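First the structure, then my questions, so here it is.
Excluded from the complex is one protein chain; the other protein chains are retained at their positions.
We just call them A, B and C in the order they show up, numbering each chain from 1.
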Amino acid sequence: MTEMTYAQAARLGLQEEMARDPKVWALGEDLGYEGGMAGQYNDLQAEFGPDRIVDTPISESTIMGAAVGAALAGTRPIAEMRFSDFAMCSVSELVNQAAKARYMFGGQARVPMVARMPIGIRGGIAAQHSQSPEAWYAHTPGLVVVTPSTPANNRGLLKASIRCDDPVVYMEHKGLWGMLGEVDENDQEPIPLGVAATVRAGSDITIVSWAAQVGVAAEAADVLAADGISAEVIDLRTLYPWDRDAVMNSAARTGKLLVVHEAVRVGGFGGEVAAEVAETLGVPVARLGGERIPIPFSIPLEEAYKIKADRIAGRVKEMLA
Amino acid sequence: MTEMTYAQAARLGLQEEMARDPKVWALGEDLGYEGGMAGQYNDLQAEFGPDRIVDTPISESTIMGAAVGAALAGTRPIAEMRFSDFAMCSVSELVNQAAKARYMFGGQARVPMVARMPIGIRGGIAAQHSQSPEAWYAHTPGLVVVTPSTPANNRGLLKASIRCDDPVVYMEHKGLWGMLGEVDENDQEPIPLGVAATVRAGSDITIVSWAAQVGVAAEAADVLAADGISAEVIDLRTLYPWDRDAVMNSAARTGKLLVVHEAVRVGGFGGEVAAEVAETLGVPVARLGGERIPIPFSIPLEEAYKIKADRIAGRVKEMLA
Amino acid sequence: MPVSSNLANEPARVVEMFRKMLVIRAFEEAAGEAFHAGQVRGSVHQYIGEESIAVGICANLRDDDLLTSNHRGHGHSIAKGADPRAMMLELFGRVGGTSDGKGGSMHIADFSVGMLGANGVIADGCTISVGAAQSIRLLKQDRIVVNFIGDGGINRGPFMEALNWAKVYELPVLFVCENNQIAATTTTRLVTAGEGIAKRAESFGIPAITIDGNDLFEVDSTTARVVAEIRNGSGPQLIQAMTYRLRGHFAHDPAGYRDPKELEEALGREPMARTEAWLLKNGVDADEIAALKAEVDGEIAGYVDEAANAAWPDGALAFTDVQDVGAPEFPGESR
Partner (left out) sequence: MPVSSNLANEPARVVEMFRKMLVIRAFEEAAGEAFHAGQVRGSVHQYIGEESIAVGICANLRDDDLLTSNHRGHGHSIAKGADPRAMMLELFGRVGGTSDGKGGSMHIADFSVGMLGANGVIADGCTISVGAAQSIRLLKQDRIVVNFIGDGGINRGPFMEALNWAKVYELPVLFVCENNQIAATTTTRLVTAGEGIAKRAESFGIPAITIDGNDLFEVDSTTARVVAEIRNGSGPQLIQAMTYRLRGHFAHDPAGYRDPKELEEALGREPMARTEAWLLKNGVDADEIAALKAEVDGEIAGYVDEAANAAWPDGALAFTDVQDVGAPEFPGESR
């Protein structure tokens, strides 16, 4: 086991896959010298050359569109968008092309590409650099949506995403780039897509979350444990397909479900999970998510947006009251 | 009362608002000669001149972005995107700019614009011309989302949207363009945004829907009535803000909720409504929506996607069993 | 006809190309009729009057060269070698269609002959084409990519980004701008600043040439040269093929906005008659041409007949080929 950051783990996973398969390559702005926003590409251009770690012009439509074309023509590109906010400049390429090519061409095409677009609040980067639009892509047929929550996840899920023959929207959480965790460098296996992880076992309520909010939910579970409440915390890891079985089994056992995400609550993917569980099991459900406001800049404002552990704990207590 | 189509009613509403306020103007492809995809702009260029009904290059980013700039600079533009699918070429302009300008500039700016982007299946226009991404924009702080279901609604809600000082995503359903209905030309009042309409009163279950699916839900209610089941059908009309009170009151009374939309069920806005109702009232909820597939071309395939009245009726019977 | 054409001495090759043009014309006429008859739904954008461009370009491509197209993709597909029978089945939404009935007219594709798809979103094919060229480079292949774009489409940002991108990486891409002078109902001159696409391409350092797209021989000879250069590493180039859209924007557009005089003039320059005239002048006799036409018409009529009577796909097919991870389940008969 090696301790490394979430960003380093992503870099490791990418390096392993690039070494394993010469068809894997990446394109985006400032990947060479800068090594990406958080060093996820550090030194890889030196190792694999400028044709496999490609520094591009500031042309988001083309970064994404070129990845689609490259995938159609036989390689496995990784489109690095830096922020999911900038990826909004290439939604047509992702949603109208990548997600649909296989289907609308009747199965003639496959689009094995990864669109990397980090989400979330990092601290003071405000409305145009902090969004979490994962629900959009989970709503889009053809796309797989992945949201890693730990260094080990970030390596293993990235590897699986790169090997996936479907287009994958890969959403690191920017706030986790510096998170430390153990990674087993000897185990080269990808983490299968679509499989949730039970982060904390419990019996009174099921809390489902993903990305950075998983850690906060676990923190809330600690707070609750002190009060004798046993909360099970499930990290979906893959948002689409989400691990229905894991969630249903847990919620059936605990009898209560709370979904928590950093993304805006209204229209967030928590609605999908909560509605499905309510419909299927008839157990009480609740959701916590950001208010429907842009992410503000100043500390107290940004804090006012965030879903903290005590709020999660409070909501759980209300549900159990 | 005058009988007219949904498209004609939209044209009437636009004409009235353009006559009322010289600051209202529209920009988009083929608005002059063609008069828009369905004649929503017919003859308006002749009436108001090419500076107020502006034929543009095929430049979706700029159609949307120019509308933002025009709104910031003191007029009330209507950006015609023809299809919500093409509006995916201008998501950054809508979501990063229009939706956030007021907020991120601390209230200095207002963005009184309407982004018109029809949704839905029209028959054989397939994966890139049939999408219903309303949930994306309902999830986006700063935006109002409107989905008219009848000619009268289409006139009245468009008028309200044009007068609205917030950016409005205005989503006609393409399948309704030819729908006939009564419009009261003497009543020039807009239909207030955020207010649902009860299309059919009932006592056994509440069916919530919007856009073209409202008619199908009403049809299902007829089917159910024949079986002695009394379904209340609510047309949200405005998707965000949705009329929480109307839905909660109805669902509390009937004790059951079914949300039906044409958009893909997974991650659709039905999840929001169902989850809120489940959380608030604890009554059984269910959702019907499209499977998570692109919209196919061929008739039997397209039909396989659609949510028909008998399926709605069937689901209701299951819920009441 | 310019004497420079390398076709001038090869009547047999011209006959072959003319046959392709006839197939396209007949296909488009048939598609339009089927549309009007209510047999084909959705959108049908006919390529009538522009046949010489697709055929002249694609005659100079290898089967494994790649092609990306736009909404007006039937002609490009046929020229690249797609099977018109499967295409007709697709337009009718029947079993055996190029996309199993999932795509329709705007999503015709035949990956087996490098035809990477028509496209319903203007200019999205342009960025796809440069990425395909990057794959080619990475795979050390000597294929090239051709991207068709309309004179309306050149004003979309992604196309302009793709021009820059193609030149930055010196990619083997041939952009073909089919300038039929109109985009839907809009005269493109009125919404296009500057001297046009050739000048714009040159501002990116991309060699650009403007030719008479209705002159099969000029298209062919220009393409032969340009494709050879690109395959030899010249980097991207652009051909602007001047032409005229002889029909409405789509099959149900009467194109009443069209100046009748302009249309009449354009009819005088249309490529079928011009190519035919050349053949007659170069030793192919009228009977042979008539036979060829009859043969092609019969072939296409046969496809229409077959398509009209072919089986409809089962609804279950709507649920396949979406994605492997998280594949949708077929809801079954109970729907």
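What to note about this one:
One rule holds in what follows: a contact is a pair of C-beta atoms (placed from the backbone, for glycine too) under 8 Å apart; a residue touches a chain by one contact, two chains touch by 3 or more.
Quantities reported herein were computed from a predicted structural model and do not represent experimental measurements.
In the complete complex, the hidden chain is touched by one of C:Gly73, C:Gly101, C:Gly131 or C:Pro158, namely C:Pro158. Considering B:Ala70, B:Ile121 or B:Ala309, the position touching the chain not shown turns out to be B:Ala70 (whole complex).
Considering B:Ala9, B:Cys164, B:Ile234 or B:Val247, the position touching the chain not shown turns out to be B:Cys164 (whole complex). Here the missing chain is touched by one residue of C:Lys199, C:His252 or C:Lys281, and it is C:Lys199. Think of the hidden chain as still there; on chain B it touches residues 23, 25, 27, 51-52, 54, 56-57, 59, 61-62, 64-75, 77, 92-93, 96-97, 101-109, 141-144, 164-167, 193-194, 240-241. On the side of chain A, the interface with the absent chain consists of residues 29-30, 32-34, 55-62, 85-86, 88-89, 123-129, 291-294, 296-305, 311, using the contact rule stated above. Mapped onto chain C, the interface with the missing chain covers residues 155-161, 163-164, 166-168, 190-195, 199-200, 202-206.
To be clear about the criterion, only the chains that are shown with their structure count from here on.
Because contacts link each chain to all the remaining chains, their graph is best described as complete. More C-beta pairs in contact connect the chains of A-C than those of the other pair, out of B-C and A-C.
Averaging Cα coordinates per chain places chain A and chain B 30 Å apart. The distance from the centre of chain B to the centre of chain C, with each centre set as the mean of the Cα atoms, comes to 35 Å. Chain centres here are Cα averages; for chain A and chain C they lie 40 Å apart.
In chain C, the positions touching at least two other chains are 97, 99-103, 107, 119-121, 157-158, 322, 326, 328. Multi-chain contact residues of chain B (touching two or more other chains) are listed as 85-86, 89, 126-128, 291-294, 296-297.
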